[in-house]
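As you look at this complex, bear in mind that one protein chain is not there, while each of the others sits in place.
Now for chain A:
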């Protein structure tokens, strides 16, 4: 099953079983079913609760927060993750603050879905990974779709947190298969974190930590490193990026010769730095070398494919980083 189909099925399942779930977004209604077809079939089946909206990201996020305020659960689809900037006030100043600023917990169950990332030639305003702008906001959790986490469970978990959540969905992941780590590797789950490895997760030379959208590029790099350099890597893919549960990561990071964190946005002041800082703090004196961060170039994202490739993280970028930290 493709990741897009898993996500679509998860939304169908949620709307069917929970009568207080709403979904709002631009062009989400049938027959169009959303720019990436993730909402296909939903408006036909749940007409009162799946609403196609005007082009008003801030307004839609506010409506979702209002629904959540009444006890409903609301899902917003932002057509391109870049546009979530237009909803920033509602997310930062209203929803995230309201869970705490009235002196007692106010449950707000809302999920803002953001198709993010490049690799499709959409250019600077339709390709970015805006994660860093939402990191570190009290009352806001960040998730990313992965090929290993069933989105039914992910959506339920986000609502169970009773606070606003953003779900980043890397566009190039939509057409990939769920639960497929390739022919060389096996995978399993440790808590929230998917682990992909050759045969023994505890014997890898290098630990790679990556969000779902980078999983396939990391897997390709692992394959190359294994076949060409006999280097073994363990890939860790968390579903929840922030706040990150470090427990499944620590023992591996401590044991390995090197740790590489990957992110597809420009480097610095972002998820990579956050994870590296957490690991440095928790494992100070026990790490063999500083945690390395692989990130996109500090640049806008060009439209032309050959230029876009220069900016965004590729399989080769990850390979190079691993070789570098291992002294190869």
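FYI, contacts are C-beta pairs under 8 Å (C-beta built on N, C-alpha and C of every residue); 3 or more make two chains touch, one makes a residue touch a chain; residues count from 1.
What we mean here is this: contacts and distances are computed from a predicted model.
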| item | value |
| --- | --- |
| Name per UniProt, for the chain absent here [options: "Energy-coupling factor ABC transporter ATP-binding protein", "Pyruvate dehydrogenase E1 component alpha subunit", "3-oxoacyl-[acyl-carrier-protein] synthase-1" or "M56 family metallopeptidase"] | "Pyruvate dehydrogenase E1 component alpha subunit" |
| Touch with the omitted chain, as defined above, among A:9, A:85, A:106 or A:303 | A:106 |
| Among A:139, A:212 or A:266, the residue in touch with the chain that has been omitted | A:139 |
| Which residue of A:35, A:69 or A:283 touches the chain not shown here | A:69 |
| Where the unshown chain meets chain A, residue by residue | 22, 48, 51, 53-54, 56, 58-70, 72, 74, 89-90, 93-94, 98-106, 138-139 |
